[in-house]
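Note that this complex is displayed minus one protein chain, with the remaining chains in position.
Let's look at subunit A:
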Amino acid sequence: MNIETAQQPSGSLAIQTHQLRFRWPKQQAPLMFPDIQLHRGEHLFLRGPSGTGKSTLLSMLAGMMLPEAGSMHLLGTNLSELKGGARDQFRADHMGVIFQQFNLVPYLSALANVTLPCRLSSRRRQQAQGSPDAAASALLRDLSIPESLWHRQVTEMSIGQQQRVAAARALIGSPEIILADEPTSALDTDNRDRFIELLLTLAHEHRCSVVFVSHDRSLANHFHHQLSLGGES
């Protein structure tokens, strides 16, 4: 299944996969994935019931798992050909990741959590406007995290605030790709819509492509493209 793109803002592909297949150990049937072609700056909504391999696909795109067969190119790089360490560095340099919940390192302050990618990637550090701290402050402000919480333990924050801090971490240093694995599932409706709006607005500003996984169909209209896994469309 190909994603038809109406326009090509950057002229290059952020994500391109071809006949990806993955098999869990000790499982008979492999998971087959539809092909993806996502241009830079565009947002993809990925949905499907559980067990259809949404998280598996994200893990492969993040370079944390390798497909059994098929190819995947991210920003023109064939991820399957990279060694483990290079994939980790590629992820640090070019990707932001948001989990369902528990996104933050508990012993770091909100600000330190946000600047973490800049400490692992010189590329992200250079791309952060001003210093990493300044960029993190700007992002936290944009995501309306009260300044009083910036230097506090992240465990004192509400889940909504934690998810927004996680979004700031994903966005810092303007990585080309943001992978979000059901980041709104723990939020109520108001918080959910606000979160997606903020994320996509800031992603647009930073020219990031977003791959957003959710089983909540109502969110699909926020995105340029949608793709459903597990046969249904």
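To be clear about the criterion, a residue touches a chain if its C-beta (ideal position, glycine included) is under 8 Å from a C-beta of that chain, and two chains touch if they have at least 3 such contacts; residues count from 1.
Please note the rule applied: contacts and distances are computed from a predicted model.
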### Query
Which choice in "FtsX-like permease family protein", "Amidohydrolase", "Lrp/AsnC family transcriptional regulator" or "Sarcosine oxidase subunit delta" gives the name that UniProt lists for the one chain left out?
"FtsX-like permease family protein"
### Residue touching the undisplayed chain, where the options are A:R21, A:R119 or A:R152
A:R119
### Residue, one of A:Q16, A:Q37 or A:N103, that touches the chain absent here
A:N103
### Task
Would you mind spotting which of A:A92, A:A110 or A:I177 touches the chain that isn't drawn?
A:A92
#### Entry: Given A:Q37, A:T56, A:S137 or A:Q161, the one touching the chain that is not displayed
A:T56
### Message
Give me the subunit A residues in contact with the hidden chain, please.
### Response
55-56, 58-59, 62, 64-65, 84-85, 88-93, 95, 97, 99-108, 112, 116-117, 119-122, 169, 179, 181
